[in-house]
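Note that one protein chain of the assembly has been removed; the remaining protein chains are unaltered in position.
Letters A, B and C name the chains as they come in the text, with residue numbers starting at 1 for each one.
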Amino acid sequence: MSAPIATIRRIAITTGGGDAPGLNAVIQAVTRAALQRGWACLGIRDGYDGLLRPERYRPGDGCIALTPERVEGIAALGGTLLGSTNQGNPFAYPVRQADGSTALADRSQDLLDALAREQIDALVAVGGDGSLAIAHQLAQRGLRVVGVPKTIDNDLDGTVTTFGFDTAVAFASECIDRLHTTAASHHRIIAVEVMGRYAGWIALHAGLAGGAHAILLPELPFDLAAVAALIARREAQGQSYSIVVVAEGARPHDGAHATLAPAEAGHAERLGGMGEQVSQALARLTGKDARCVVLGHLLRGGSPTAYDRVAALRFGAAAVRALAAGQQDVMVALQGGDVRPVPLADVAGRMKAVPLDGDTLATARDLGVCLGA
Amino acid sequence: MSAPIATIRRIAITTGGGDAPGLNAVIQAVTRAALQRGWACLGIRDGYDGLLRPERYRPGDGCIALTPERVEGIAALGGTLLGSTNQGNPFAYPVRQADGSTALADRSQDLLDALAREQIDALVAVGGDGSLAIAHQLAQRGLRVVGVPKTIDNDLDGTVTTFGFDTAVAFASECIDRLHTTAASHHRIIAVEVMGRYAGWIALHAGLAGGAHAILLPELPFDLAAVAALIARREAQGQSYSIVVVAEGARPHDGAHATLAPAEAGHAERLGGMGEQVSQALARLTGKDARCVVLGHLLRGGSPTAYDRVAALRFGAAAVRALAAGQQDVMVALQGGDVRPVPLADVAGRMKAVPLDGDTLATARDLGVCLGA
Amino acid sequence: MSAPIATIRRIAITTGGGDAPGLNAVIQAVTRAALQRGWACLGIRDGYDGLLRPERYRPGDGCIALTPERVEGIAALGGTLLGSTNQGNPFAYPVRQADGSTALADRSQDLLDALAREQIDALVAVGGDGSLAIAHQLAQRGLRVVGVPKTIDNDLDGTVTTFGFDTAVAFASECIDRLHTTAASHHRIIAVEVMGRYAGWIALHAGLAGGAHAILLPELPFDLAAVAALIARREAQGQSYSIVVVAEGARPHDGAHATLAPAEAGHAERLGGMGEQVSQALARLTGKDARCVVLGHLLRGGSPTAYDRVAALRFGAAAVRALAAGQQDVMVALQGGDVRPVPLADVAGRMKAVPLDGDTLATARDLGVCLGA
Partner (left out) sequence: MSAPIATIRRIAITTGGGDAPGLNAVIQAVTRAALQRGWACLGIRDGYDGLLRPERYRPGDGCIALTPERVEGIAALGGTLLGSTNQGNPFAYPVRQADGSTALADRSQDLLDALAREQIDALVAVGGDGSLAIAHQLAQRGLRVVGVPKTIDNDLDGTVTTFGFDTAVAFASECIDRLHTTAASHHRIIAVEVMGRYAGWIALHAGLAGGAHAILLPELPFDLAAVAALIARREAQGQSYSIVVVAEGARPHDGAHATLAPAEAGHAERLGGMGEQVSQALARLTGKDARCVVLGHLLRGGSPTAYDRVAALRFGAAAVRALAAGQQDVMVALQGGDVRPVPLADVAGRMKAVPLDGDTLATARDLGVCLGA
């Protein structure tokens, strides 16, 4: 992963996949750290679309010159000024066919050619699992690449943490705080659905921080009978409301499908997400009024927390230092308190689920939080 | 509305209807202002249920003695420590029949008897339209009553403002701020549905504060063709995203139903609320990716803003001062910068919609916000 | 105040005095409302300095063309993109003399000439007492002017409210919330000094919202013996801490100077502000640990609350509507729920103190808050 240090004069940065609070801070740090070294810095719009579909942009607008003025103050802003997309893999790029249909084509050489035309010596690729795998492939095609991990779900392996997750947890936790008072005033159950298709980090952390009474995770198939029993115990103690945090990817375990109504179990699409299904099933099981709140997109946006700003700035600056030190085909990662480069090959495609024997899950159990299992 | 000042030794307070941030501040102010005058203060649980259904509560728990310790620090908390309900009108109280069905009975005398048994000399009734009408009826039955207006929707006439609305607008505005960055990063339309069945105050104020590009109100039937035209104009100017705030009670005008798909126009229940319908219709009309976020219960909960805390404290203290001054059958209202009593008869049942010729709506037009009309 | 409607083609806007959250929202609303009418809009930098001292700016930078792009998204930002100053009265403008000293000269004609050169047909002047008086003088010299009131202290007469105040109160209240927990944990007195040289609106509203135990206002000269007695009463009830909010302009009443130590009473400058003096005096009077926190500049900055954003947008749009309707020498003001023009002559120079017989002060007394009197 180390290489003879070819002179760098100009780098590019791209952001891919779903947006996460902190992306603009990464862009600011990469830009400033590059400019300090006398390198120019170019931002590619919408993943790689700015280079692969220049016709979509006004002339000269597919890539943006990242100047000190352009990045001033952006570390506090959510989103990404470069735009993002989930559908621009250069190795499987959607191409309109003569018959009007769309097929996927390998346009990686087009991308490498466009980068060469723009005289880009190195690329900082910010993104999740998919974007990092693409970065690794591009590195193997000879491009000097450093990846920056981005996952609001905290489910990337190889780094203790990344940016975006803390902001999502903080806002979800604030929302749960709010729901306590209205749920208590009306003696209701409120199910709160949060992001987390494969990993329950947001649900677990926001649920703990928000004082949820039950937390349902993808890692632990649930039985709503256990949740209903908890609600009944609380009722018996004079606690007439309950908050249940549900990761969007949580599922009943095989023997517990009966706790979702047949319709609920079988027709998820019609019934809305898992939060809505859990809400309806708990209303049936407990006889209480139950409602569902879906946080969804609210967790992606917004100004990053101080924690995420610092993390994002550190990742961005570390990416430039890695390039300056001649590293390539690496990802910057937080390990043991420091952000440092690790081989992309070691981390790409590895998912980090909530460990069933970790101390955070043990904490939930010690606090009496019902995990539905 | 003024009466010979009978000695007051003990008052009760009740909160009814949907909860609104600031209810606890009212309770604190009423309690402290009463205690300062040497009166005892009792809180009735869940509207009037604490007196009408004592069997639902542990012994002595249907009413709560409101002491200095009990109300310490509660002004900053959302919800109501007394609990609330939408189904406890003593003049039309749900009573289980022998055959298991439920019928509505006049239990107002039961309530007056219970208040007499508790030696309550006066009642502070905090609530919306319905609760204030009940308060007026009780006053006409001889009870010494002062109403405190509560409407998170800002739709009560007779008072310039009340508490809860500012907190709802502030949080909705914060949510819209967050959605800007994620919508912009992904070039999306996001429809944000907020409370407001009959009046669009929350939608209008949160939409203005959050910089929404279109705002749809119950007061102004909309045509989505106008919204789609705005989105197209923005697109032409390089603004690839739009935020549309939708009051839950907004509706297309008669000639514009075609902009909602037949299914969307006809089957609201199946399709979710108006925000979801607007989102789907705009996706169809513009060809863009569109999503919907429903803020719902999030707007009811949470710590009241400073504005709402001060307003709620003022309303609560003014209610006690009104009782001390021998007023009855009145509501405290903010008029001309001061909170003062007005006859309940003058305000009960009058709704305050967004005035179509008011300066706030003119402001929206001056800013170029599309109102769909 | 109404005039034959001369055609307007180009207007200017200026912001003067201390900054207040909401100024940028005013600028956005004025710009958008002007552009909608086909008028150009120019922003003058730093009060009138952009026109009176062009040499301080890069060429063409003393005034800024306010375009849709320039004002996009600024309503949520604190401060003023135009800059501000407290020292640029064109009728008494500081001019460097040959001997190096500074004298004040009337440069109003220079300003009118510069506005004519820039082909400005009308001016929107946003500012406090001083700036509005200047605006009125300029109007009398023939300039078409509309004023927009700005006072973070809420002390301008003629308008029920303006922008900036709510944000200051909200943040001060949040700070007081924070100080409760640390004061309680350490059994301390904490004095919190807030803005308010002549009027105690911020102290009163933030103190009420934050649950302060004592509030000291410029309008009510205080005796710290009363505050110390309250603290002793709280101590006797097991409440070992107290929060005292102090307006910077609060003062002891004549007979109560002894409660400040001689040094404290006589050497305010050396001892810091009134918050610090109150803190030291209370430590002496009660024998308890006492600390002071000065909020100062923290209250000026920051993103405006939703309330202030809406207010500022309404004021800005109303200013343009007033110009379009041929009004001049007026200020836009909130009266009776609507923002409308009132003659500048009627309001300039009139201060609005906290009324001693108002219901807000009565609320403080009803809550048992000590006012030191």
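The rule is simple: a residue touches a chain if its C-beta (ideal position, glycine included) is under 8 Å from a C-beta of that chain, and two chains touch if they have at least 3 such contacts.
Because the structure is a prediction, the values reported are computed rather than measured.
Engineer: Which shown chains does the chain we cannot see touch?
Structural biologist: Answer for the hidden chain's contacts among shown chains: A, C.
Engineer: In the complete assembly, which of A:173, A:259 or A:277 touches the absent chain?
Structural biologist: Answer from the full complex: A:173 touches the omitted chain.
Engineer: Please identify which residue in C:92, C:112, C:184 or C:353 touches the non-displayed chain.
Structural biologist: C:184
Engineer: Using the touch definition up top, pick the residue from A:190, A:215 or A:313 that touches the left-out chain.
Structural biologist: Touches the omitted chain: A:313.
Engineer: Among A:55, A:254 or A:366, which residue is in contact with the omitted chain in the full complex?
Structural biologist: Residue touching the chain left out of view: A:366.
Engineer: Spell out, residue by residue, where the missing chain touches chain C.
Structural biologist: 18-19, 21, 23, 46, 58, 61, 77-80, 83-85, 171, 175, 177-187, 190, 238, 240, 272, 291, 293-294, 296-298, 300-302
Engineer: What chain A residues would touch the chain not displayed?
Structural biologist: 28-29, 32-33, 36, 68, 73, 75-76, 160, 166, 169-170, 172-174, 177, 180, 205-206, 208-211, 237, 305-307, 309-310, 313-314, 317-318, 320-321, 336-340, 358-360, 362-363, 366-368
Rule of thumb we're sticking to: only the chains that are shown with their structure count from here on.
Engineer: Which one of the chains is closest to the middle, using the mean of its C-alpha atoms?
Structural biologist: Answer by centroid distance: B.
Engineer: How big is the rotation relating chain B to chain C when the fit is done on Cα atoms? Please round to the nearest 5 degrees.
Structural biologist: The two chains, chain B and chain C, differ by a rotation of 180 degrees.
Engineer: Find the chain most remote from chain B, comparing centres computed as mean CA coordinates.
Structural biologist: Of all the other chains, the one whose centre lies farthest from chain B is A.
Engineer: Would you kindly tell me how far, in whole Å, the mean C-alpha position of chain C lies from that of chain A?
Structural biologist: Between these chains, centre-to-centre, one finds 42 Å.
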